[in-house]
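For this view, one protein chain was removed and the others were kept in their places.
Going by the order they are written in, the chains are A and B; count residues from 1 in each one.
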Amino acid sequence: MTERTVFIGARVVDPAAGRDEVTNVLVEGSVVAAVGRDAPTRGASLVECDGLVLAPGLVDLHAHLREPGREDAETVETGSRAAAAGGFTAVAAMANTDPVADSAAVVEEVRSLAARAGLCDVFPVGAITKGLAGEEMAAIGEMAAIGVRLFSDDGRCVPTARVLRNALQYAKAFDAVIAEHCEDPSLAEGGQMHEGYHSSTLGLAGKPAESEEIVVFRDLALARLSGGRLHLQHLSARGSVELLRRAREAGVRVTAEVTPHHLVFVDEDLVTYDTNFKVNPPLRTPEDRDALRAALADGTIDAIATDHAPHAVEDKEAEFDQAPPGTIGLETALAAVLTHLVEPGLLSLSRAIEALSAAPARILGASGHGGPIESGRPANLVVFDPQAEWVVEPPFVSRSRNSAFLGQTLRGKVVHTVLRGASVVVDGKPQR
Amino acid sequence: MGSVRLLDGAEIRRAVTRIAHEILERNKGAQRLVLVGIAARGDDLARRLAAEIERIEGARVPVGVLDITFYRDDIGMRAEAPEVHETRIDFDINGTTVVLVDDVLFSGRTVRAAMDALVDFGRPAAIQLAVLVDRGHRELPIRADFVGKNAPTRRDEDVRVALIETDGEDAVYVEERP
Partner (left out) sequence: MNKHLLSINDLSAGDIVRILDVAESFREVGTRVIKKVPALRGRTVVNLFYENSTRTRISFELAAKRLSADVINFTTSGTSVAKGESLKDTALTLQAMGADAIVIRHSSSGAPYTLTRWVRGSVLNAGDGTHEHPTQALLDLYTIRERLGRFGGLRVAICGDVLHSRVARSLSFALVKMGADVTLVGPPTLIPPDAPAWGVQVSFDLDAVLPKLDVCYLLRVQRERQRQQYVPSVREYARLFGLTRERVGLLPEGALIMHPGPMNRGVEIDSDVADLPQAVMEEQVTNGIAIRMSLLYLLLGGGGSEGAGLDD
């Protein structure tokens, strides 16, 4: 007998189906069988969802799972578990591992590790260039043949226009997306935070917003020239948002993401030299943050992506300029967005869910994820309590604990995560 | 809050005069005599004594001021580091008779600190102590050689000395601690 579960009385927010109403969802086996007040409940286990929200499982376009190479910080298994705990059913794993995912072999390895863990669908991202060296194209076709749809040298920026243009053009054959970490290394070199008033008083070298904007401009021009699909990762500056808006209007095939921490924090938060706020791109000014929020709300920025970047404790406990940049984010993304954006009315719940599920699923080509939640489609769902309050503190599900949200009280807690019908998180606890 | 005036201006002046006489009597004149006032207010009194001594004996006695803050035995016990005042001893104290002057003698710890500070300046032939008010409750074996007024007090009372130089009036009050 196929297992049947009915989620009763949740507020189902499903932007892909244009739905936002309290109703029931029947899951049978690995698919959604029915949505509606009249969904049959006979022979099914009932999950009471009064006061809870049910949405498509969240999709992260940008996470670093560190395996192979830095298993001390995170593994595919622990990262998947952290993702599931955060309500994600799909995660794009960046290629800057050791060895770099620039061929089918590493991609296969990451995929099988994820399948073994069985907590989350991991979509390995392929490198754009061999070894992330920025010179020769990686085996994009070979990786596309085994299903890779997103390519990125993230961690690095593709240094020359020629290489990026070729990649954008070549990727068209596979309808793949070239995702860029936009940062001019010569301007950004040595920078520890945003270049501005605070960097001047804190005595830290800064990365000006222009170091991102210059490359955004270049990449948009190349996307227009090549007709390829470009995705701009972790935008941080209002200048970048402006360029993006104009390119969209001109019909360039570009999508963009922003991280929860760039939507919440600013450069002033670094006054205590807390390395959990040391991220790349850096946290910028309140004006930049406001522009990112507005762009997310009006759809100029399509998606929210965590840029989950785990680091070993001792690496982050070092002197500020020695610490590697990055914050973990899989477990806090939903709550951070709910607390800091939805609650104060800066973002509607529906748009937030869309930015966390439907939009990234579309960009990633993860057709089974992001909704719509309807009969016959894979049951990748998250159920969360929007009111539940919790403090961000260790122990984390992730192997690392470098969270920019450490110590904050957030509202919004994942109750259930369902991956193709299987309950991988029940009552907030990962089941494996 | 209860406040009783122990001494008025005239009584203070008479006490200073008497102490000046006693110092001269005890030391058989002003030879090798120096006065060192313990900041604050001890130095105002020391200067008054020096003026009296000059009036009585015609002798100019050197006057110095000593701040004992750095010699206290309770540094680090209070919430804030205590206030520091000026120290100035421009003369050689070796072989002299130093009369330490303070306004109130209480536990004796201030005088103990003053003696420690003094010996860092040199080796006096003798150290004597003159105070305006001795309020009892000694915690160390210290006694005054010259006393303006003996005033038994309760531990929970404060003795407040006001001098024209610092406070605009001459008076000594015994007050209940709030």
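The rule is short, and it goes like this: a residue touches a chain if its C-beta (ideal position, glycine included) is under 8 Å from a C-beta of that chain, and two chains touch if they have at least 3 such contacts.
Every value quoted in this text rests on a predicted model; they were computed, and no experiment measured them.
**Student:** Please pick, from A:D50, A:E249 or A:E319, the residue that touches the omitted chain in the full complex.
**Tutor:** Residue touching the absent chain, from the options given: A:E319.
**Student:** Sort through B:I75, B:A125 or B:I164 and give me the one touching the missing partner chain.
**Tutor:** That would be B:I75, which touches the missing chain.
**Student:** Which residue, B:T96, B:T110 or B:Q128, contacts the hidden chain when the whole complex is considered?
**Tutor:** Looking across B:T96, B:T110 or B:Q128, the contact with the absent chain belongs to B:T110.
**Student:** Can you list where chain A touches the absent chain?
**Tutor:** So the residues of chain A touching the missing chain come out as 192, 196-197, 199-205, 272-273, 314, 317-322.
**Student:** Contact with the hidden chain only, please: which chain B residues?
**Tutor:** Residues 67, 69-82, 84-88, 104-107, 109-110, 116-117, 120-122 of chain B touch the chain that is not shown.
As a working rule, only the chains that are shown with their structure count from here on.
**Student:** What is the distance, in whole Å, between the centres of chain A and chain B, each centre taken as the mean of its C-alpha atoms?
**Tutor:** Taking the mean C-alpha position of each chain, the two centres sit 75 Å apart.
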